[in-house]
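Take a look at the structure below.
Note that one protein chain is taken out, while the other chains of the complex remain in position.
Coming up: chain A.
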Amino acid sequence: MSNDLTVEDFANEPLPFTATRDDPAPLFTAEAIVNGDIQQVNLEDYRGSWVVLFFYASDFTFV
């Protein structure tokens, strides 16, 4: 991105979905390692609990 961008370049655009505070957490189902086994994890199954989504770049790094 150019460093020449100013707030005016963005301020008048419609705001896209940014998955931030007060947005619905997009639901997903994905494979996961759970206690050494491959299982499907579905975010919707966690309704009723607080959930921390801990994104990290790569296995085998310091995370």
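We adopt the following convention: a contact is a pair of C-beta atoms (placed from the backbone, for glycine too) under 8 Å apart; a residue touches a chain by one contact, two chains touch by 3 or more; residues count from 1.
Quick note on the criterion: contacts and distances are computed from a predicted model.
> Suppose you had to identify the omitted chain by its UniProt name; would it be "Peroxiredoxin (Alkyl hydroperoxide reductase subunit C)", "CU044_5270 family protein", "Pyruvate dehydrogenase E1 component subunit alpha" or "Phosphate transport system permease protein PstA"?
This omitted chain is identified in its UniProt record as "Peroxiredoxin (Alkyl hydroperoxide reductase subunit C)".
> What residue numbers in chain A mark contact with the hidden partner chain?
17-28, 30-36, 38-39, 41, 43-44, 46-60, 62-63
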